[in-house]
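This view holds just a subset of the chains, kept in their places.
Chain naming follows the written order as A and B, and within any one chain the residues start at number 1.
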Amino acid sequence: MTTPTLPTVTPRSADAVAPVLAAVRAATPLVHCMTNTVVPEVTANVLLASGAAPAMIDLPEEAAIFATVASGLLVNVGNGLSEQHEGMRRAAAAAQEAGTPWVLDPVAVGALPVRTQLARDLLTNRPTAIRGNASEILGLAGTNAGGRGVDSTHEVDAAIETARDLAAETGAVVAISGPVDVIVSTDRVTRVTGGDPLMPLVIGTGCALGATVAAALGATRGTHAPHDAVVAAHALFGASGLAAAEETSNPGSFRTAWLDALHALTPDEVAALVTVEDDPA
Amino acid sequence: MTTPTLPTVTPRSADAVAPVLAAVRAATPLVHCMTNTVVPEVTANVLLASGAAPAMIDLPEEAAIFATVASGLLVNVGNGLSEQHEGMRRAAAAAQEAGTPWVLDPVAVGALPVRTQLARDLLTNRPTAIRGNASEILGLAGTNAGGRGVDSTHEVDAAIETARDLAAETGAVVAISGPVDVIVSTDRVTRVTGGDPLMPLVIGTGCALGATVAAALGATRGTHAPHDAVVAAHALFGASGLAAAEETSNPGSFRTAWLDALHALTPDEVAALVTVEDDPA
């Protein structure tokens, strides 16, 4: 005799990587992306290479509708005009209402006022996941007034406690990007080691990761815990970065090789390439 | 003794492919692109590789001016803010008034309300060509309320009758993109076979085709029938997709190889690579 249960976290996060990525490829989740002016094209290409489908919809009236039919929603506050910001507010509210998993990427939050207010307001719509660098996570939580635009001036570890508080407050999985990515839930901290120093020299490798997190959440809604979905998206990026670095040491070629690897690597190959470790409880 | 005549359709559409593409390279048509936030860069690179020149002009006041001096205009309703929509209305009206050939790309029309109203309103400005997938053509005509954002959920053949009605109603050549592209005028249906399954995994291969259609229309205004220009642009994309697929099976590399092929293939090579067939009358 069984009763419906919410998905639980896989005992070892590493074990969920391949199943989550296989679920993305099986479902082709439609990801509603509201993102900054710099990365829409690379974000779309990353989603397509990863087995998902992108749709960029910013107009408030349309965004509120689309957030209810998409598999997942990304809200990246990196560089938008006022009308897009209004669309983000309406879409986040609609996603919350409809139960659409959604990701907040707090680009340069803490350093600039309009987006900082916007991002903090959006927390009331309870994002499923939050992804940023250490400075941005600290900035979102209000414990950091600095940052250097999109560049993190803080180490990842310094943000873990803040991330845990943020997770407790909002219910979100909080992912801190860095040389080692740290994914923080109230009950688990997971470290994903992969990637390459060339990745930050290709614009959008962070922003597109937020969209891929939304894809993984959308494809596994009800079957995997959000924590596992967030980890798997980071594992995919770590593995594709490692694979691309085998091909080249320059950023133009790296970008091409990275997109190729996102498409070519099987879920099992991804799981084999990166290191995914849970912190001791 | 001759009197001026409008250009007539080439007896076999296939025979017009190379001459139209040669005319594009000879004229370097300036294409005014009003397009969505995702594809401006790839659209510009495609036009340059194809022998045309891009200019993205969205501000209403400037768009209305530029539509009268450009060789051709693309209006892609994929993702724009209100001010750009106002610019599209003014530019389409100006293009009609000035006789500038213009292309309507009804991205996700039928699925979202603001763009659907916009696109239908713009039909009164009598686009020279309309290019979309089957769902979008059905959505534009009002015979489809569904669609999945930019992904077609309908087969191409199901949209041919609707396309013919749309062509009769608006005077436009209607191109339905799919594994086989179908170009529909009131008096002819032409099928272009080429491309590769990787093409839909590179964002902008559809949107940039709309811009290339505008380039072909602009370069051959008065010398070739619009139907032939639309077919030739589709042939160029089909051939470049086939050529790129010879080089790679991954989307990052494919994108590069496809842009290379757009530039490298001669008009005669394009005509030799793709299959262009008119339906029996």
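Here is the rule we use: a contact is a pair of C-beta atoms (placed from the backbone, for glycine too) under 8 Å apart; a residue touches a chain by one contact, two chains touch by 3 or more.
From a predicted model like this one, the values you see are computed outputs, not experimental measurements.
K.L.:
Count all the copies in this homomeric complex, not only the 2 that are shown.
P.N.:
Assembly-level count of identical protein chains is 3.
The working rule: only the chains that are shown with their structure count from here on.
K.L.:
Degrees of rotation, nearest 5, to put the Cα trace of chain A on chain B?
P.N.:
Copies differ by a rotation of 120 degrees.
K.L.:
Roughly how far is chain A from chain B, centre to centre by C-alpha average, rounded to an integer in Å?
P.N.:
34
K.L.:
Using the touch rule from the top, collect the residues of chain B that touch chain A in their complex.
P.N.:
36-39, 41-42, 78-82, 108, 112-115, 148-151, 200-204, 248, 250-253, 255-256
K.L.:
Quick one: in the complex, what on chain A touches chain B?
P.N.:
Contact set of chain A toward chain B: 30, 37, 40-41, 44-45, 48-49, 53-59, 61-62, 65-66, 70, 81, 83-84, 255-264.
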